[in-house]
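Here the complex is missing a single protein chain, while all its other protein chains stay put.
Order of writing sets the labels: A, B and C. Residues in every chain begin at 1.
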Amino acid sequence: MNECRDLINTLAACLSTSGWDPGLAQFVQILLGVVLVTLAPLIIVIFLIWVERKFAARIQDRIGPNRVGPWGLLQTIADALKLITKEDITPAGADRVVFNLAPIVSVVSVILIWAVIPLSPIHIGVDLEIGALYFIAVGSIGTLAIMMAGWSSNNKYALLGAFRVVAQLVSYEIPFVFAILVPVMLAGSMGMQDIVDAQRGMWFAVLSPIAAAIFFLSAQAETGRAPFDLIEAESELVAGYNIEYSGMKFGLFFAGEFVHVLTNALLLVALFFGGWVGPFVDQLPILGFVYMFGKAALFYLFSLLLRNTLPRVRIDQMMNFNWKFLVPLSVINVAVVAFLLQVVRALGLAPASGMENDLIANLPQAAVLLAGNLVIIAVVLQLLRNAGRRDRSAEAVVVSKEDEMLPAQAAH
Amino acid sequence: MNVVNEWAFIGVFMAVAWIFPTLPIVLAAFVSPRKPNAIKMQTYECGVETVGDTWVQFRVQYYIHGLVFLIFDVEMIFLFPWAMAYNQLDFFAFGAGLLFLFLLTDGLFYAWFKGDLEWS
Amino acid sequence: MLELNAQTIGFFIFSALMVGGGLGVVTSRNLIHGALYLILSLFGGAGLFVLLSAPFLAAVQILVYIGAIAILIIFAVMLTRSMTRMGEVFNTQWWLSALVAIAVFALLVVGVIMPVFGGLDMSTVSAEVGTTMELGIALVDGNQFVLPFEVASLLLTAAMIGAIVIARDRD
Partner (left out) sequence: MVPLWMYLLVAAALFAIGTYGVLSRRNAVAILMSVELMLSAVNINLVAFWRYQSPLEMSGQAFAAFVFVVAAAEAAVGLAIIIAVYRSRRSVIVEDVNLLQG
């Protein structure tokens, strides 16, 4: 039967030809898709935690997990078993319902994003017309989970930690969303498959490297990874919003963070680095998984490298970096890309219809947009240099005036 | 898949996605030991007993950051359809979008130069 | 009679969420619980938007209300917590308010909804629906919504500046 060759996408048709009720067959297909899409991130995360620990160990000149299973691969499973059998403490005075709900909401908000991640030309949970907006909206529920956790713990450190984190998350969501506007504008669609499809000729990262960089940086901050890891800062704040959580509930927050990092890497690849686009992907759709996860792994490792090598920033530095650098830059970037697209159209440089997938036909448009981005980068660098020079000369005056003061104090 | 089915998928997804994170918590509730005592249940406070109610006065700057975020978030209602339809829009629409962005950033610059975005 | 399919089931679930959440908002003693009920109610609203073929508005509802307004409300609740107990949730005329609310509901249902829009005739409903793309075009079209579009931006900027001026605590 032809319908039964690709089971995931045509299960309904396959089942109804073998005599099932069409409505029921449809429902079974949806259910199968949902279970696959939900389980995939949860299974991958078990492996990711191992990767992360090995990687961090190498950087810190250790060996990392090496006892359970070959190369310590089963360490995470052992840890999960340990977490499940640990006593789960709910502090006195906590709001039980909200306290138990918060870690679940935190994981669910990340898993829900996977519904619209295009993994290959034919494998996507569901290709919504408003896919890009869907994952922004669903992702923003995660902020609420942190607020719920911090409030329901009935602990002032948890509440203060939650407030700081939420202020950080909502601030960094603005450049995040503005960066997503650029691929939406270039592809002329919010559907994730359309966005990937529009990159067959040229990756959007080439057309607007600034947007890609802003997306990566703000995604790094959204997941609370170093240098923006004020969410945890376990060595300075007493762990922040999840201080009262123990056992499996703590583990869920932890797992949610790991899935979120991978999810953001996948989104970055889908939005800016061509997604599943690659040679022979139309003949053999399964290759899309390889391209997609291969590129995402690179960004995941880059994110790990940043996490393990950069020092933590102070919260005021972090807020300044967002409001006075990323937000204005992302707004200007959107305006410039919009302007250049009009210029490209007026000069007739856009690839002719039918030629969108051709690399050569895309070059003029790409050259114009890339030049515009390079101009912005040059101007921004010049501005930063001037500002830095001003700051340093102001600092020098302060130091020379207060000679007896320690330089460390003067810097504050 | 037609439109109804797409959203049926999301609906089923939202119903099912809860199950897998809830499962380990429910499992843990059966497996894990449960020996509460007064000291264990205490609110964590660096080894000292909790002083007073969990009442801290928060500074208003949290609210102001949330406020600026809200305004930018609402602008997205208009910017996303604009960006989506951008391939079919003319120079006039570009001007309208630019004016929109300009009016929006005005507020940001006001907050910036008045020092409301400084974190102290 | 109503046919029982995915859409009707969805409608009843989301309506229940919306009305139940709304009741939670107005009756809960704890304001944070009230805010969480508000989120539940608005989530039901997002579901209704999807059923009404306006998925864009549904996403916006979650993004703006749940992601931003609810957070802002929780911030404000934390900033204005009284040191003493709240005392009564409702004021002394709560029974009068309940009468007014029931009267409003009865008036709307008996006076407007049932006589004007009652009935199950679905034959006039068009299957074709305007898309988000068309919304984007209409918003910046010189003959349609370009003026409200700019005014919305102005209103938001004014609200932002005004709220900052009111809220900040130095003079």
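Quick note on the criterion: a residue touches a chain if its C-beta (ideal position, glycine included) is under 8 Å from a C-beta of that chain, and two chains touch if they have at least 3 such contacts.
Small disclaimer: the values here were computed from a predicted structure and weren't measured.
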For the chain not depicted, the shown chains it touches: B, C
On subunit C, residues whose C-beta touches the chain left out of the figure: 2, 7-8, 11, 15, 18-19, 22-23, 25-26, 31, 34-35, 38, 41-42, 45, 48-49, 51-54, 56-57, 60-61, 64-65, 68-69, 72-73, 75-77, 79-80, 82, 86-91, 93-94, 96-98, 100-102, 104-105, 108-109, 113-114, 117-122, 124-126, 128-130, 134-135, 138-139, 144-145, 148, 152, 155-156, 158-160, 162-164, 166-167, 169
Absent chain, residues of subunit B that touch it: 60, 63, 67, 70-71, 73-74, 77-78
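By definition in this document, only the chains that are shown with their structure count from here on.
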Far-end chain from subunit C, centres as C-alpha averages: A
By number of C-beta contact pairs, the top two chains: A-B
Centre distance in Å when subunit A and subunit B are each reduced to the mean of their C-alpha atoms: 14
Sites on subunit C at which at least two other chains make contact: 55-56, 60, 63, 67-68, 71, 75, 78, 132
Set of subunit A residues in contact with two or more other chains: 128-129, 133, 136, 159, 163, 166, 170, 173, 190
Residue ranges of subunit C in contact with subunit A within the complex: 32-33, 36, 39, 55-56, 59-60, 62-63, 66-68, 70-71, 74-75, 78, 131-132
Touching residues on subunit B, where the partner in the complex is subunit A: 1, 3, 5-6, 8-10, 12-14, 16-18, 20-22, 24-25, 27-29, 31-36, 38, 40-46, 54-56, 58, 61-62, 65-66, 68-69, 72-73, 76, 79-80, 83-88, 91, 94, 97-98, 101, 104-105, 108, 112, 117-120
Residue ranges of subunit C touching subunit B (in the complex, touch as defined): 6-7, 10, 47, 50, 53, 55-56, 60, 63-64, 67-69, 71-72, 75-76, 78-79, 81, 83, 132-137, 139-142, 146, 149-150, 152-154, 156-157, 159-161, 163-164, 167-169
